[in-house]
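My questions will all concern the structure given below.
What you see is the complex with one protein chain gone and the rest in place.
Just so it is clear, A, B and C label the chains in written order, and each chain counts residues from 1 on its own.
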Amino acid sequence: MTAIDFSTTIGNTWFPAPTFTASGCASSGRELAQFFPLREMGGIVTKSVMSKVRTGRPTPRMAETPSGMLNSIGLQGPGIDAFIAKDIPYLTEQKARIIVSIAGETVEEYSTLARKLRSVSGISAIEVNISCPNVENRGLVFACDPEASRRVIDGVRRTIGGELPIIAKLSPDVTDLVSIARGVVDAGADGLALINTVLGMVINVDTMRPHLGGKTGGLSGPAIRPIAVRAVYQVHAAMPNIPILGMGGIASGKDALEMILAGASGVSIGTASFGNPTAIMKIQNDLKQLLIDRGFTSLKQAIGYAHRLETESADA
Amino acid sequence: MTAIDFSTTIGNTWFPAPTFTASGCASSGRELAQFFPLREMGGIVTKSVMSKVRTGRPTPRMAETPSGMLNSIGLQGPGIDAFIAKDIPYLTEQKARIIVSIAGETVEEYSTLARKLRSVSGISAIEVNISCPNVENRGLVFACDPEASRRVIDGVRRTIGGELPIIAKLSPDVTDLVSIARGVVDAGADGLALINTVLGMVINVDTMRPHLGGKTGGLSGPAIRPIAVRAVYQVHAAMPNIPILGMGGIASGKDALEMILAGASGVSIGTASFGNPTAIMKIQNDLKQLLIDRGFTSLKQAIGYAHRLETESADA
Amino acid sequence: MSLINKSAAQLLAPIVSNKKVGQYHQIIINIGDLATLCKPGNFVAINVGGDSSSMILRRAFAISRVSISSTFGGTMEIIAAPHGQGSKWLCAQGEGVVLDIVAPLGTAFGIPTEPVPVLLVGGGYGSAPLFGLAEVLNARGCRVDMLLGASTASKIYAPMEGKRAVNSMRIYTEDGSMGQAGRVTDPISEIIKDLDIAVVYSCGPMAMLSAITKITDSHSVVHQCAVEEAMACGIGVCMTCVLPVENEDGTVSMLRSCIDGPVMDGSKVQWDLVGKPL
Partner (left out) sequence: MSLINKSAAQLLAPIVSNKKVGQYHQIIINIGDLATLCKPGNFVAINVGGDSSSMILRRAFAISRVSISSTFGGTMEIIAAPHGQGSKWLCAQGEGVVLDIVAPLGTAFGIPTEPVPVLLVGGGYGSAPLFGLAEVLNARGCRVDMLLGASTASKIYAPMEGKRAVNSMRIYTEDGSMGQAGRVTDPISEIIKDLDIAVVYSCGPMAMLSAITKITDSHSVVHQCAVEEAMACGIGVCMTCVLPVENEDGTVSMLRSCIDGPVMDGSKVQWDLVGKPL
């Protein structure tokens, strides 16, 4: 392999490779560590953690759909204290670069989570999963409400101070993604994670009722990739200087490249790891080679390249 | 086959079967007529027609995606006058039940189209495709703007009078589908068509630019089925008495049944006809058998059944 | 969580043979040295549908037996029921087709340190992993008795050579088409008493496992059961496959059946809470 600068930057943080796990698709790392050393990938984005222990939704929690799947986990997790006590030390020991994903039911809960994380060392960035129901506003998902999104990010920013990059993770289930993105960037997000799952449902034709225990679920996997690429492209067009962690159906090096060309500074791999425990390492290696094959000497040259070519041909 | 009442009703119009083509996926019928008699299916929904001749978008106009495809046709068509002169008489002669889909760039254009159709005989309903860019409002898609959606339907309703059922076809690319649906129903829609394609993009990793001539395109096919089922379920839950034409990735009798159970009074088959010219007839037959197998004696009993079971078990 | 999957590997493994047995397919796969790492109770996760498949998730199958043959090197056997799209695809693949597998996954059946009498109960294809287990138990000096049940004869999986390691084998079918008419759970209570059973091992439908737990609980006999929940990842990262299980302190947690299972302590599983919100 020829030399290529494969590193990427989100906020002030440097990562040696642009390939991350997707939140909720790598638990907190131990399980994947049995298949490859965690330090070899760009970084791990941990499962969204909340203040308290959560048991999550009833089963069935998943349904396979054409080239995709629905999940309805309901953010099962150990709570932030246990997470900080057990998972962060393990990941640090593995020399993994850590992006901690947080989730809350109120604006206040997000700030509380940020406060607990502020003093924890070894964290590279915080991903704020705002695709959660806001209990203070009739369960309306934060990410679907420009004002609520902004307030969550603003609260986290104020609490965390200026050091740690904040990545706001948005939902594609909105009329105007760009305006939500602008709002959270104005409120202090250093980067954006696009996209969370798309709301979907499967009805079991034998029981004749919704298949999932939680009725609706989040659609992920290759089925949603064109939606994710469009989202990244739109937001990058509007805010070319904001780093984006692109995700949604990436299952190969080519898919990762597509996302980078659309404007992502890095990619997260979610559902693909379910099909192949080592998917992320393969994607990382293949992406590197594809960039080299196309004559790029750095990843950064490729970020948003699909936009630049357009401008060039428009000029010509 | 045991007897079953397979008919459905949209507005005041009765159809012998609940299976329709999807607009833009059957052209204006002649092509499919070479594979089966058009009168045998529930009805044809014709390609959205505009006032004037439209040449549409540049090629490439399609990209295959995992379990789906993107299209960017740009409403190529002959214009309403040629459509009325040539296509309606042909379809009438074939004894097909006709739902005419109309599309416009201004509120006024929709009314004009309705005016031209008012006096045409042989039409069973009008489907109003409001997933079009509104040239009077920065190209914002009508269906993404509750006020514009309402005005389009209101204009069509006033023009057409009370006879012909109006079906408003909505886009899933919105934050709050139910409120858009409520708006168009308040404005006079007798039924809803859910869903139009989901906005997506594919970047060609060889040319490194958007693959489609029109850059973005509409995602259809099985990939979006869970999104469509969710949309139908949500809207039916909110407005159980409004007939819904469900569509999005229906490729088998089971898929059609899923949509009916979610709350659709009828289904449209789009992309599946590209893979199989006779898909709609197979789906129609299989759906009938599946209903019979489950002990239904009429289609109507099955509409929204997934909601009813829920209430029952909640009662128990 | 212990490092349960530390010997798991992803492998391209060719099918050695695929034979129809009743309503099931006995599929033997060449897995080389990995065979030495598989224990009774472990499962294998198999890609289905080929390269351009719309099915993106692996399918889980109990490893019914492994052997080291001189002709093929290490092989693994699974007994697959053609259920939906994915398992039907698998059952249709013939000799030479190369499967993408991940194995061995999950917990294994615990083997008693003393040679105690044990009862093995299998429902449908759930009997498959019990034969390999029987051999291990038998080698430890345990007296092994076996009960197999299914709705009908063609759903009983009971290979000839499987009887080698068992003291007795009784078969129950609901329609009486093979063995005795009735349910496999009917005689358990009596057998436990008669043979002074120390451990009941079970594998089969969840309803059967739940029913067995009721019986074993009332006899305070250990019940090791292999559960079957829908799994997206099979390796512990997705949290879809959870079951409510009682902790030491009496609280209930949602444990992952892929990594804290499939073999679990039946008495700890809160069968009544399965599928309910906690």
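The rule is short, and it goes like this: a residue touches a chain if its C-beta (ideal position, glycine included) is under 8 Å from a C-beta of that chain, and two chains touch if they have at least 3 such contacts.
These numbers come from a predicted model, not from an experiment.
The hidden chain, counted over the whole complex, makes contact with A, B, C. Contact with the chain not shown here comes from a single listed residue; of A:23, A:48 or A:67, that residue is A:67. Summary of contacts with the chain left out: across B:104, B:221, B:263 or B:304, the touching residue is B:221. Taking the complete complex into account, residues 66-67, 222 of chain A touch the chain not shown. Panel shows chain C; residues 48-55, 85-86, 89 of it touch the chain omitted from the view. Listed for chain B, the residues touching the missing chain in the whole complex are 24-27, 30-32, 34-35, 47, 55-62, 64, 66-69, 71, 73, 76, 213, 221-222, 251, 271-278.
Just so it is clear, only the chains that are shown with their structure count from here on.
Of the two chain pairs examined here, B-C and A-C, the one linked by more C-beta pairs in contact is A-C. In whole angstrom, the spacing between the mean C-alpha positions of chain A and chain B is 33.
Taking each chain's centre as the mean of its C-alpha atoms, chain B lies 47 Å from chain C. Residue positions 54 of chain C are each in touch with at least two other chains.
Annotation for chain A: residues touching 2 or more other chains are 66-68, 221-222.
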